[in-house]
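All protein chains but one are shown at their positions in the complex.
By written order: A, B and C. Residues from 1 in each chain.
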Amino acid sequence: MLAIGRAYPTISRSVSCSGLRLFSSGSNNGRQIQLGGIYPPLTTPFNVDETIAFDKLASNLTQYAQIPFAGYVVQGSNGEYPYLENEEKLQIVKFVKDFIKESNKPLIAGSGCESTKATVKLTEAMAACGADAVMVVTPAYFKISMNDAAMISHYTTVADSSSVPVILYSVPANTGIDLSIDAIQILAKHPNIIGLKDSGGDVTRIGSIVQKTRGQDFKVLSGSASFLLPSYLAGSVGGVCALANVLGDVLCHMHSLYENNVIDKELQRRLIDPNNMVTRRFGVAGMKAALDLFGYYGGPNRSPMLSVSAEARQVIKKAFIDNEFVPQLR
Amino acid sequence: MLAIGRAYPTISRSVSCSGLRLFSSGSNNGRQIQLGGIYPPLTTPFNVDETIAFDKLASNLTQYAQIPFAGYVVQGSNGEYPYLENEEKLQIVKFVKDFIKESNKPLIAGSGCESTKATVKLTEAMAACGADAVMVVTPAYFKISMNDAAMISHYTTVADSSSVPVILYSVPANTGIDLSIDAIQILAKHPNIIGLKDSGGDVTRIGSIVQKTRGQDFKVLSGSASFLLPSYLAGSVGGVCALANVLGDVLCHMHSLYENNVIDKELQRRLIDPNNMVTRRFGVAGMKAALDLFGYYGGPNRSPMLSVSAEARQVIKKAFIDNEFVPQLR
Amino acid sequence: MLAIGRAYPTISRSVSCSGLRLFSSGSNNGRQIQLGGIYPPLTTPFNVDETIAFDKLASNLTQYAQIPFAGYVVQGSNGEYPYLENEEKLQIVKFVKDFIKESNKPLIAGSGCESTKATVKLTEAMAACGADAVMVVTPAYFKISMNDAAMISHYTTVADSSSVPVILYSVPANTGIDLSIDAIQILAKHPNIIGLKDSGGDVTRIGSIVQKTRGQDFKVLSGSASFLLPSYLAGSVGGVCALANVLGDVLCHMHSLYENNVIDKELQRRLIDPNNMVTRRFGVAGMKAALDLFGYYGGPNRSPMLSVSAEARQVIKKAFIDNEFVPQLR
Partner (left out) sequence: MLAIGRAYPTISRSVSCSGLRLFSSGSNNGRQIQLGGIYPPLTTPFNVDETIAFDKLASNLTQYAQIPFAGYVVQGSNGEYPYLENEEKLQIVKFVKDFIKESNKPLIAGSGCESTKATVKLTEAMAACGADAVMVVTPAYFKISMNDAAMISHYTTVADSSSVPVILYSVPANTGIDLSIDAIQILAKHPNIIGLKDSGGDVTRIGSIVQKTRGQDFKVLSGSASFLLPSYLAGSVGGVCALANVLGDVLCHMHSLYENNVIDKELQRRLIDPNNMVTRRFGVAGMKAALDLFGYYGGPNRSPMLSVSAEARQVIKKAFIDNEFVPQLR
């Protein structure tokens, strides 16, 4: 690890990105964001006292810079976004944007809140801090009220007011809500809604969405590496995959093969079990354990999420090794 | 309606209850809160621009003052708490506490957040603003990680640090998470955890919890009027029921009958359909429509929750009338 | 145990109850079956080779004769009915009917099949063999097609053709289907549909059904001892409870107390954990283990259902003893 500390900007306690706002907002509006390829949903590194470890974030980003990612996502589920204060979320957006600026790669930031009002506000603040697009998770607490009418109204209001493009985000394993295909079909027509991250794992659904949004400027990103290749076949253009945090080069390679019409079924199957460890089975805690294993910084989660046990770490390691992804080689 | 406007305290934009903190915290600690009876989970009245309508809140509270409630709950699900900023939550706590002060009835405030850290912080702020106890909803976003160990650690940390008693809050219809009986059994032993609000509707579960926490200073409150009487039979001591917002006197009457060993099965059955309208079928939007119907202030919800349709209002009205709860008589 | 062997009738390989048919059918039609009280859903005792152990069935029935049950149920879920050939089902109906004849207590037999046609046929055969009423489980395989229209048509056809009264049977834990309140409300008006066994455990639902079928000759029976008392409060008139197979006297006592307006909440709570062992936790295999424990014949299950482990037997035993139901005292 290099002395990266100096490379990243100082974060003042209270983030005010208002100076950037008009400029950023203007430039984003003009800029065309083309979704496609592999985006790692960055984890939020914490120190043992649960404060954000910006130096570790920098160190991970430095390593990621070697990988042909299409861009970066902050404040996805893997960023433990529900555990962060808005202030912290903005600090991270600003920090990562500054760090990746020279790469010219887009930064997508999760700005979804339960209320429309808060989502609009956070979206603008994130755009002001440098986000090139926002990814807006479905509001989910009042499940019976979150019908299509409510969802369409919510996303339309957010997209109308946002200075950067909006990506819908459906992640039923966490929210208990799956944005309906009917709602997506309507929202896809909004000029400022450019795509969907779908983490449900139902490729029939993905195929159906692609089919029903044909002709729209609307793209689908797969939310997990376990069904990345089948998703391409169903019509997705890339992925925001937890596993990209540790096997970014592998996923980018698969994407590149696919773009050259080469389909590596065996590689896809080898990804399932390792992916399972960092998603369904052990969640973000498993993800961070895998990061540690592969020479990145994983570190602790914020409470109440507990770190995985030593035993679980061995299970995770084994799943990678059994599928020929050998941590030691990095 | 009287000129209540003058009766309630002015709310400054930024609530600082730090002056109250030590005093309130001290007095609460010394005070014994005995759970039991009916508590309305207050709705948060909004103006059409979605700002909080404190005057309407005051007007509702004035009407509620006539009813022998055991106390009040703010920032339960019916308070649309996920749609409020922390600042607003504290304003409401302070406002309601000031309003009910002379009644000497306890105020319970919902302080649950996704992270332990944020929950601890909000708990303290609410206590400082006058909350006599806090009700802490289960963290729920990272479902696979929210196992018993995580839950026990979360609630223990919150209860350890809180200057006011803690009430567990399990509401699977909203969160997709049901706090396990095993976890509850362990948490019930914590001296600062005094009870559980259970909104799941499974009276077998309630009976089992009561059975397994015998001898502890731990009480169960039913989370809905639809199973209030069966819950008493299972061992609960009262209810935090949405329906109490419109039929408070009826529910208090039923509680009082029960305390005198009179069981009115017919009354319980009449409550089911009206209750269904303001919970499972139309949610908080239905609740607010019913408030309007009964001469309280319901008003709009905060986005993305939409108000119910005119047609739904008729369905709601019919359910009350069919069960002989006639809005006109109020 | 007495030499009961002689007391029960010989079962020929092929059961033909056609001689009984017209007579039985005629007499049943004239007879009023009043639902109410406790009915044990008899288990089907098997020998180690999985053939039916009629001698053990006789021995259990002899012991049950001491208990003030309201009647008996055969081919409920606890009878492992899906594992029996129709021939065997009829043998059991005939056997039990002959055995209990002098008690004058009604025999309810489960005749539900997936197709309407088969249900009609089995219903008639069971009536011919002595069933005083049939309990018809919801068809459940083609879940998306089992809407209200299908259910209403199915039960109406069965009830129209049946010479004995029909009891609806909803057991979502096994079938994944819950007969809707709307469908029940319509079916309750059929003169030959006399009630519902509801095993779902949702007393709000039971209360709602009782409320919406007021004035009909239609009764609700609780499908489990864990919510027996709350169900009475919700308006049920009795129970078909697995636990009645081992704690029949206790449940009949609770029913009798209730009829005398005495409510023993503590007793109800003591029943939950033992009941859990023979239902949700270990199923029919747990039920049979408990039978063995209490001096009845439990014995093996038919494959693929496996017997519980020795360890599970201890857990089951402990749950009874911890709640002061001591096996040794029988």
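By our rule, a residue touches a chain if its C-beta (ideal position, glycine included) is under 8 Å from a C-beta of that chain, and two chains touch if they have at least 3 such contacts.
Bear in mind that the values here come from a model prediction, so they are computed numbers and not experimental data.
Contacts of the undisplayed chain with the visible chains, over the whole complex, involve A, C. Between the chain not shown and the residues C:Thr157, C:Gln216 or C:Asn323, the one that touches is C:Thr157.
By the touch definition given at the top, chain A reaches the unshown chain through residues 201-204, 207-208, 210-211, 224, 226-227, 229-231, 233-235, 263, 265, 268-270, 272-273, 276.
In the full complex, the hidden chain is touched by chain C at residues 50, 77, 80, 82-85, 114-118, 139, 141-146, 149-151, 153-154, 157, 173-176, 280-285, 301-306.
Criterion: only the chains that are shown with their structure count from here on.
Judged by the touch criterion defined above, the protein chains link up one after another in an open path, with no loop closing it.
Per the C-alpha superposition, chain A sits rotated 180 degrees relative to chain C, a value rounded to a multiple of 5.
In whole angstrom, the spacing between the mean C-alpha positions of chain A and chain C is 53.
Averaged C-alpha coordinates put the centre of chain A at 35 Å from the centre of chain B. Residue positions of chain B touching 2 or more other chains: none.
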